[in-house]
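Take a look at the structure below.
The complex appears here without one of its protein chains, the remainder shown in place.
Letters A and B mark the chains as written, and numbering starts fresh at 1 in each.
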Amino acid sequence: MTSRTTTPPSPAAAAVPPVPAPPTAAPRRRPGRAGRTGGRLPLLLVLPTLVLLVAALGYPVGWQLVTSLRKFGLQQQFGAPPEWVGLDNYVRLVTDPTLWAVVVRSVVFCLVTAFVTVAVGGAVAVLMNSVGRWARLVLQVSLLLAWAMPVVAAMTVWIWIVDWRRGLLNWLLVHVGVEGAAGHNWLAQPLSFFVVASVVVVWMSVPFVALSIYAGLTQVGQEVVEASMLDGAGGWQRLRYIYAPLVAPVLSIVLLLQVIWDLRVFTQIKLLQDAGSVANETNLLGTYVYQLGTGKGDFGTASAVSVLMLLLTVALSWRYVRSLMAQEN
Amino acid sequence: MRRPRTSRVLLTVLALVVSAVWAFPVYWMLNSAFLPNVVLQSTTPTFLPFGGSLDNFSAVAGQPAFARALGVSLVVTLTTVVAALAVAFLGALAVSRFRFRGRTSFVLALLLIQMLPAEGLFIAQYKMMSSLGLLNRSLGLAVLYTAAVVPFTIWMLRGFVAGVPADLEEAAMVDGLSRVQAFLRITFPLLAPGLVASGVYAFLQAWNEFTVALVVMTEEQSRTLPLWLRGFVQASASRETDWGQVMAASTLVALPVIVFFLLVQGRMSSGLVGGAVKG
């Protein structure tokens, strides 16, 4: 880690969280203190983080682990002594096809949405890198506006856009000649429900991804690009041989984050469910935990699902995490 | 250059189309906020707010509940941003400047915390806040938010910290500055954009969150803006949804974020001195 240097993003990448650049990006100089153990100082530096995390998350996470091994329903919440049931909650869950349906749905939704997000985000970043100054500024401001919109507000607008009766989408479709779209309800069928959900999540996530990748792109030295152009490299070749290798690590971490975030997507799905659709056919893991816990008051099972969900996320992202950790060392 | 003019024009057009697509929902919110509900109930959309008014805004902003929620949200969010940046900066410094025992586990833990599903935690969070007497307190909510954003803030910041070579600081010390002075004069300005970028992340998270807030802020007077907006949408839906007012309310919630973004953008540009690092 200390053997690499990340250039702060250029002004154009304002408000972009820079993704830690890869070792290949710019191994220009060894920072003086690289490899130092630093004695007790680093431990003092991480202490506030540890204290905060343990204080805020220790009890809730511990409670969740313990509860997942208990029979814990509303009665227990209202004072009845909870009973230890060992792994019963887990056994019941993994033998229940409902859980697997939810898991498959969540994984598919997460992977599709995450890949589409990164693909679209990457394309937008490349676009941003290849247009003139003012067009880039317009693009950036649009992305920032979308990013700044509060989730509740954004969902309200989107739900309205896909509304079966007064929605803009159906109105547009009818106007371009799709008569059947009049009064079509996009949220009623699980498949189109998830398409809508995915579009909304992609719309919300692309600004972060595009601006991050763009920050990565700007780190490619202008001299290298010009030299390659003199050598006759076309646009595609430059993308393939100069940009791609340098941006690949940024892409992979952005993808990792998207996978993690999309697997636990909750608010967007919940608000869409409230607007329409059959909740039990559109549940993803987040809403499933919510429904079991808050809805049915079965906190033991809900906690067990949460733990399984964590394991699933780790499993899905394991390869990435390992390669990231390898870079760390 | 062999690149034809037309492809340049095409790319620009494409960029504008993409901008339009991304900005459209935001535009739609603004547009609707100016229109009376009757126009919005129509099956034919109205694309421009001609004949619109500020009625929706004044109706919404005039509610005492809005001002109260705005106050709570500002306190909670700003506390979160400041606390998260302070804590995360130290953490990022440790991770990017030192190799110490447990460093890898620490980084791994930061990533794992990102993966914790939050929907199952709220009962325990409520119990904890209640026993600490922090229910309905901005401080309590800010602590929960800070803990939620710190892991990722460290991830973001460490790239910036690593980007400021320690040599630079040491060179300054050779020139006679103390370590603290060297840090304040040399390192800190270089870190400013990183702090701002991470601050933006923390701000967005804290400003928009509403499930945790729903559970630990039970009293009306301690509600945050997203809770107020949600309540407003729900109250409106139980009668006849006044879309104009709902959109005006949404705009008012989004506005501070946009203002914050714009403020920060200028600040960032001036703070960026990439050349000093590239050397």
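Going forward, a residue touches a chain if its C-beta (ideal position, glycine included) is under 8 Å from a C-beta of that chain, and two chains touch if they have at least 3 such contacts.
We adopt the following convention: contacts and distances are computed from a predicted model.
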(request) Pick from "Glycine--tRNA ligase alpha subunit", "Transcription initiation protein", "2-hydroxy-acid oxidase" or "Extracellular solute-binding protein" the UniProt protein name of the chain that isn't shown here. (result) "Extracellular solute-binding protein"
(request) With the full complex in mind, choose from B:P36, B:G71 or B:P189 the residue touching the hidden chain. (result) B:P36
(request) Just name the one of A:L44, A:A188 or A:A315 that touches the chain not displayed here. (result) A:A188
(request) Touching the absent chain in the whole complex: find that residue among B:A94, B:L110 or B:I123. (result) B:I123
(request) From the listed residues B:S58, B:Q181 or B:Q234, report the one that touches the chain absent from this view. (result) B:Q234
(request) Pick out the residues on chain B that sit against the missing chain. (result) 36-38, 41-44, 122-123, 126-127, 130-131, 133, 135, 214-215, 218-220, 230-231, 234-235, 237-241
(request) Considering the whole complex rather than only what is displayed, give the residues of chain A touching the chain that is not shown. (result) 73-75, 77-80, 164-165, 182-183, 185, 187-188, 274, 276-281, 291, 294-298
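In this text, only the chains that are shown with their structure count from here on.
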(request) Can you check how far apart chain A and chain B are, centre to centre, with Cα atoms defining each centre and the answer in Å? (result) 15
(message) Help me check something: in the complex, which residues belonging to chain A touch chain B?
(response) 1-2, 4-11, 14-21, 28-29, 31-33, 35-38, 41-43, 45-46, 48-49, 52-53, 55-57, 59-61, 63-64, 67, 77, 124, 127-128, 130-132, 135-136, 138-139, 141-154, 156-158, 160-161, 165-166, 168, 171, 203, 206-207, 229, 235, 257, 260-261, 263-264, 266-267, 285-287, 289-290, 293-294, 299, 302-303, 305-306, 309-310, 313-314, 317, 321, 324-325, 328-329
(request) Could you pull out which chain B residues touch chain A in their complex? (result) 1, 3, 8, 11-12, 14-16, 18-20, 22-23, 25-26, 28-29, 40-45, 86-88, 90-91, 93-101, 103-104, 106-109, 111-125, 127-128, 143-144, 146-148, 150-151, 154-156, 158-160, 162-163, 165-167, 170, 190, 193-194, 196-198, 200-201, 204, 207-208, 210-211, 225-226, 229-230, 233, 243, 246-247, 250-251, 253-254, 257-258, 261, 264-265, 268-269, 272, 274, 277-279
